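I'd like to ask some things about the structure below.
The other protein chains are all here in position, but one chain of the complex has been omitted.
First chain written, first letter: the chains are A and B, and each begins at residue 1.
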Amino acid sequence: MDLTVVLTGRAPYAFTIVLLLIGLYGMMAKQNLMKKLFGMNIFQGAIILFFIVHAYKTGASVPVLDDALGTDPTRYVNPIPHGLMLTAIVVSVATTGVALALLIRIYRSYGTIDEVELLERLRKDESR
Amino acid sequence: MAVLPESNLPVIITLLLLFGALLTIAAGLVRREFAWPVAFTTLVLVLVDALIQLATIVQGGPLRHTLGGWAAPIGIEYVVDGLGAFVVTVIAAVAVVVGMYARSAVRRENPDQEVAFLGMLLTLLLGLTGMVLTGDLFNLYVFYEISSLAGYSLLAVGDRKAPVAAFRYLILGTTGASFYLLGIGFLYTLTGSLNMADVARLVPALQGNPGLPVALALIIVGVGLKMALFPLHGWLADAYTHASSTSTAIVAPIMTKVSAFVLLRLLFFVFGVDLVANILPAGTIVAWLSAAGIVVMSLMSIAQRDVKRMLAYSSVAQLGYIGLGIGLANPWALTGAVLHILNHATMKCCLFLVTGSVAMQTRRTSVAEYAGLGRAMPWTFASFSLAALAMVGLPPTNGFFSKWYLLLGTIRAGSWPLVAIVAASSLLTAVYFFRLLESIYTAPMTAGGDAPEGESGFFVLAPTIVLGVGVIVLGLCNSWFVTQILQPSLPDALRLPGM
Partner (left out) sequence: MKALTLLVLAALGLVMLAAGAGLPLYGDASSPASLHVADDYVRGSMKDAHTPNVVTTMIADYRGFDTLGETMVVFSAGLACMLLLRGGERRPVPAIGRPRNNIVTDIVTRAMIPVIQLFALYVVFHGHYSPGGGFQGGALIATSILLARMVLGFERSQYLFPQRLGTPLGLLGIAFYAGVGLVALPFGGNLLDYSYLPLGLPPHMLRNWGILFVEIGVALAVTGTLISIFDDLTTGGQTGER
């Protein structure tokens, strides 16, 4: 199998997987709740990129019909993932908004958004 | 494939909930008191439509609504069969009951946020019913996220710790939703379609492709997280314990069940029974994880001192039954699983309504503090006892019948460890419920907390009693549900013999 073909054909997919893992690492390993939120955003970004990567066709143009290119589907990038990801991006923004509201509430109640400190204060709250 | 008849009934449910949410908020912005009547009227209308839809499908077969006039797979379609109509009716019925409860509960527990709360409740139902009704994979994701966002916010309303629990749920829940999205990304890249029936047609040709099992795994993890499939259940206990009583009462009975139903739908109707049960070990893995969940979570329930937390762990265990039934993929187990969706919804809703009314009246929350309350609030605890007996699985309560089908399913599957687990779990459930019931009825009242001033008000008591009685009524009617509604909707390979 031709190595350059494999690399160029699989590299974008591999890149989205790497981003996915970075996002997951952020969510799992970071202590600060805000950093977990960033990790979640990177994670969602990776999935959006996955869809977009698989929409690309070599030599194709933006999916806006142009008289010069006619209606031949192979001349245009696949529009479906692009449309779906518009929705996914909006969902990601909405979730981030709700998460920020929750973080503000947590900060108001406990004065910290660091997970370790938060657990400490929660435990103190319980023993009272 | 036969062309299904078009109907407006499914889409009316969505429209009612959407406009209901908008009108509730608009009315509430004018005057706070106007919000509840608008919300409750919406819920009643939704239940009426759900019942009409169920009756129509039982008599005439599945219905469809092609949105935008574009036939699938170009457009999105709603596809409702008996199973879907059944689950939607359960959602609508629980919603009406909790809606009635919400009138006093929300005003007692978080009055300043009444308008937004009721609007969010309707939004949650919009998301959940949409998940059940839709026949499109990506549309399911959109409704999944609507219900998730509503769930995070509703569960964040409660005591001081509620936002912390809700944040943890948000991170895990969004991860799950994103895994699901990635899973359908794989499926789309491999098949080119997002319509469930279309993908089901194209999947068999993909056998041997390494992307397919990964898509299946991603989707199971994604939906399993929302379903609290063991070991993805970590968010549930804290979230249910710290949320307000209305939030828990609406989320606990239905949200995880809808996810379980979606898992059923995706495994058997999109990937296909053959792939899931015979070719890939997906069914086996789901079954064993659920079984582990049943055992571990039942043991955890016994160890809890807080009643709500005990019920929360118990919920995960009960979801294990449903997961087990789905994973075994044989007719008896599946019938038991689907029947349990209805049964557990009624039982858990009743139990959480009681904990809510007790907390509102007396501020008591632990098993020790519940001592002696049985005499002070007789009707409330009579319903509680009925629901508790149903959870243990004593005939003629509804809980008995779903467990019975499940037991038959494990015997048919020939797996003796699973048979033992299902049987033993009833015993474990009995331990933590009978201990609580004994404390409620025989022990003297303790000094902690306030003394109850007699029974709760009408809006709190009526729903509780309806559910308590319902537990018996549904038990007596269970064979009607099974033969008339459930069996005709299952694929041929999964029907009980003679149906």
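Basically, a contact is a pair of C-beta atoms (placed from the backbone, for glycine too) under 8 Å apart; a residue touches a chain by one contact, two chains touch by 3 or more.
Please read these numbers as outputs of a predicted model, since none were measured by experiment.
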| item | value |
| --- | --- |
| Selected from B:Thr66, B:Ser314, B:Gln361 or B:Thr429 as touching the chain missing from the view | B:Thr66 |
| Residue among B:Ile25, B:Leu63 or B:Leu342 touching the omitted chain | B:Ile25 |
| Which residue of B:Phe86, B:Tyr101 or B:Tyr188 touches the chain not shown here | B:Tyr188 |
| Those residues of chain A which, in the complete complex, touch the missing chain | 5, 8-14, 17-18, 20-21, 24-25, 28-29, 53-58, 60, 62-66, 71-74, 76, 78-84, 86-87, 90-91, 93-95, 97-98, 100-102, 104-105, 108 |
| Chain not shown, touching residues in chain B | 6, 8, 11, 15, 18-19, 22, 25-26, 28-29, 32, 65-70, 73-76, 112-117, 119-120, 123, 126, 130, 138-139, 142-143, 145-146, 149-150, 152-154, 156-157, 163, 186, 188-194, 202, 209-214 |
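Everything that follows uses one rule, which is that only the chains that are shown with their structure count from here on.
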| item | value |
| --- | --- |
| Distance between the centres, which are taken as Cα means, of chain B and chain A, whole angstrom | 28 |
| In the complex with chain B, residue positions of chain A that touch it | 20, 24, 27, 33, 36-37, 40, 43-44, 47, 50-51, 54, 80-81, 84, 87-88, 91, 94-95, 98-99, 102-103, 105-106, 109-110, 118, 122, 125 |
| Partner chain A, residues of chain B touching it in the complex | 138, 142, 145, 148-149, 152-153, 156, 160-161, 163-164, 166-167, 170-171, 174-175, 177-178, 181-182, 185, 188-189, 194 |
